[in-house]
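For this view, one protein chain was removed and the others were kept in their places.
Per-chain residue numbering starts at 1, and chain names A and B are given in the order in which the chains are listed.
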Amino acid sequence: MKAKKILVFMLIVVLILITLFGMNSVTSMDNLAYVVAVGFDIKDTGKLELSFQIALPSGSEGGSSGSSSSQSSSSIVTSVECNSFESGVNLVNSYLSKELNLSHCKAVVFSEEIASQGIGEYLYTLINHVEIRPTCNVIISKCNAKYFLNNSSPMLEQLSSKYYEIASTSERVTGYTYNITLLDFFSDFADSFTECFATLGSVNDGGISSSGSNNNSSNSSSNGSNSDQSSSSLSSEGTDDSYVASETPIDSQKNIENLGLAVFKGDKLVGELNGVECIAHLILTNELENAVISVPSPFESTNYIDLYLTNSKCKSKVYLTNGTPYIKPSIDLSARIISMSDDYKDLTEENIELIEEYAKYYVERFIYDYLYKTAKVFKSDITAFGKYAVSNFATIDEWNKYNWLDNYQNSFFNVDINVDIVSRYLLIDT
Amino acid sequence: MKFIKKLKEFFNSLTQNDESYDFSISKETPSESQPEDLLKNQSIYPSLDVNLEYIKARYNVLINSDIKIREFMLNAKGKQFKAFLLYIDGLVDTTSINDFILNPLMLKNFSNQNNDPQIVSEAITTNISVRKVKRFNITDYIYECLLPQNSVKKISSFDELVQNVNSGDCALFVDTINFAFDIDIKKFAQRSISEPKNEPVVRGSQEAFVENLRTNTSLIRRNINNENLIIENITIGKTNKNNCAVCYIKDIANSSLISETKYRLNNLDVDYVLSSSELIQLIKDDPETTLPEIMTTERADKACSYLLQGRVIIIYNGSPYALILPITLFDFISSGEDVNLNYHFANLLKIIRGIAFFITLLLPGLYLAITIYHRELLPTELLYSIVASRVNVPFPILVEILIMELSFELIREAGLRVPSPLGSTVGIVGALVLGEAAVSASIVSPILIIIIAITAISSFAIPDFSLGFHLRIARFAYTLLGSLCGFLGIGVGLFIHLITLCSLKSFGVPYLSPYMPKTNIRNNSYLLKPVWKREKRSDFLNTKRTTVQDNISMKWREKN
Partner (left out) sequence: MNNNKIGFVESISLTLIVIISHILLNLPNEILGSTASSGPLNVIYITVLAVIIFLVFNKLFSSFQGKDILDVAEFVGGSILKKVVSIIYTLYFIFTCGILLLNFANTLKTIYLQDMPTSLICLVFILIALIANQFGFKNVSRTNAIILPFIVVAILIIFFALSVRFVPERFFPVLGYGVNNTFILGATNIFAFGQIILLFLLRSHHKEPKDTKKIGLTSIILSGLILFISVTSLILIFPFATGGEGILSIYMITRSIQFGTFFQRVDAFFILIWVLTFFSYLSVIFAFTLKITNKNLKTQNSNIPAFLIGLGVFIVTLIPQNIAQIRFAENVIYKYVCLIIVFGMSFAILLLGYLKKNKKGMVTIRS
């Protein structure tokens, strides 16, 4: 009994000692500045420019805790030029009154420039950082990351942190982009059967050319892809899903927009995918929840039929013939006609079959475009066909020797698509 | 000269006046060997006068106001004997003494007059009647014919007699007889059986124990209609000899449990025990722990249900709380209401109470640990609102919590102690301090008020008062540990708490039974089974009869 009391006493002493030693590492939650998003830019000098979007919890401005209105400035952005991430954090700490805390960081934004130079080193820093969560989103910004953060003033939200959380799930509705977390990005990066890709974002100012954004190069690349598409018989030039971020003709105040995907090879950005290509990507990776596509009408060449895609299923098989991958995805889609310019009465069985045929052809087109673009233009297997290939190998050594990621560009594709149209009109007879 | 003398006197008187009235209790020689002690262990003398002197000395009749000695002449069969009655005013029924003791003993009615021998049996053959005649014996005669009372005992030891007289009996001494008649004519003012005040239930019996031992045992006896219900009396205390009753059902309760209970009660070397709560502290297994190891209840039906489970009930005279033992932790979280409800509702309540148990124990500690060390655990929006609410608060969170906890405990204590007309005032002041005012004065943050309020509400959901105390103490420990080193500290607390719980025993039953050590929990788990499925008694009680009901208790469902 006596020994127990002595031990308990010693324990209390040690606990108190621990607290005394650790006192300076424990900062009260009031003394912390919570970072919502981090931006990575590269300066002309080759130096890293870090931007931090810091939340200002309501009530801290002034003293009127009651006023919840005018939350437009619920966050501030500070940026610093530095050599590495950690030194940047330290520099910011030295001039901010509060200490930066990254544990509630929701998004990591890389500018296109820095991404095309390679972001591997930052990636290792971020994934090993105790405070940054692997679940925060990775966004590749077409414009300057600082500019991106500065303009992330959400219209429908009061807190930008919530905005990042919710906005990233919008792909479930549109299918025009895909939400990539840091962990996804990193494991794609580290995996030997896939390349990494990230959400593509930008500031959409409704046509006014934005300062600090370097659209030119990206425009050219997307134009290139558009020209590819225009060469196909069914031009998707005029459809609403061929935009990448910042190109959507929205008439609204400046806001950030996530649309399309940024494609990497290794840790370097090699290109962009627009909305419809992203749909193709989602279909092939089985991630598509639902999406709306506009298929040219088979009845009138100037009209479009809007199809609501659901229930997409894709089974891919990869055969290796003489060391060349032969990739055979077979896709099953259910679609619902949600609008068409012609009268409902035309929906006879033959007509539906015709629409199905058109839709199938249309989907096949853009999937082939997508596959061509990834394999031949970007030479990057972001679809992760490699994971179907890997079962052909027994040991890691054989797999590593084969080097899938370099062999992907030699692939042959054979896409098999089946579209079922289920129509659900509200009005049966007019 | 005279003047100087007067001056001296004057100053003397001044100093004397300065000496204010000062009383201090002087030291007394220990009364170990007082002459009264010599009176102990004395049997009753045959001579009445000696007995009278003895009683007067023992009871300090000269200064004791309520000791009554009534001397009179006793009439029996025409003979007269000197006699006296001894009783304590206020404890006995005076009308009974007048009408049914003094009246038959003193008045000369007819049957008492003649000196005929008492006929035991008579057989009449032709002309000759053979009579068996009993010899006249004054003691038998008084016992059999002159005392029309139901409870009369012959006692020859003064100690026993005095104890009985103290508890309200009346003693009759008759000359030449070397024992006394002990007549039970207790009657004193007592509280009537009322509703349970501290353990109210919506459905179920509304009878609560009172202070009187006999009333309480009668409550139990009334509820359990079984001759195997044993109510044993054990006297506790040397100076103040008080009775306590050990109740158990002979063919259910474990016999070693019964003997251990009696062993502990019989081996208490104390002068006095005033209440059952004091008794608990004297017989509990681990006197150091803050956890209750014996349960108290004021509800007769609860005591009875535990009796029927095979546990032992101790009722202490003068205390309206019965003690239930052995007990496990899970019994403290269940309430008397549970068995009265449909088992679905009861289980819902039990789960809520289980949650309340953890909230009241851990919430402030967890809040501290999370806000100081593990901020990432909070959802971002919640974090922002906590930070925003704390902008104007000058204190660290630990101080904030301690302020609020302390003021809450103060309000609770004050609310208990003030006279009831003032109780509402305390409530209003408390609500102001704890609520609006503290927030608008920026002393605490509104979120913290919510934390403390939830903790307080949860602590009220714990049915047992003493367990609530334990949780209150432990909560402070967890608060400090959480602020010392976050989840590591909470972990330290939880581990030590757990191992203490594991090592505790209540009268030989491990405290965490039936879960650890794992016994058969099929029928006595924390969550209640339906009534018709409670087939077995708790395994850890090792009862003599293990089954409560058949596999199919609803025989009417079986079709013939």
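Keep this in mind: a contact is a pair of C-beta atoms (placed from the backbone, for glycine too) under 8 Å apart; a residue touches a chain by one contact, two chains touch by 3 or more.
Since this is a predicted model, take the numbers as computed values, not measurements.
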Missing-chain contact among B:I249, B:I370 or B:V509 belongs to B:I370
From B:P46, B:G90 or B:G491, the answer for touching the chain not displayed is B:G491
Cross-chain touch to the chain not pictured, restricted to A:D44, A:E350 or A:D397, is A:D397
Missing-chain contact among A:V14, A:I338 or A:V422 belongs to A:V14
Residue list for chain A contacting the dropped chain reads 1, 3-4, 7-8, 10-11, 14-15, 17-18, 21-25, 103, 130, 133-135, 165-166, 181, 183, 187, 190-193, 387-388, 390-391, 393-399
Interface residues of chain B toward the undisplayed chain are 370, 373-374, 376-377, 379, 485-488, 490-492, 494-496, 498-500, 502-503, 512, 515-518
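Quick note on the criterion: only the chains that are shown with their structure count from here on.
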Per the C-alpha means, the centres of chain A and chain B lie apart by a whole-Å value of 70
Chain A partner, complex, touching residues on chain B are 371-373, 375-376, 380-381, 383-392, 396-397, 481, 484-485, 489, 492, 496
Touching chain B in the complex, chain A uses residues 8, 11, 15-16, 18-19, 22, 26, 28-30, 32, 34, 55, 57-60, 63, 65, 101, 103-104, 106, 131, 133, 159, 161-162, 165
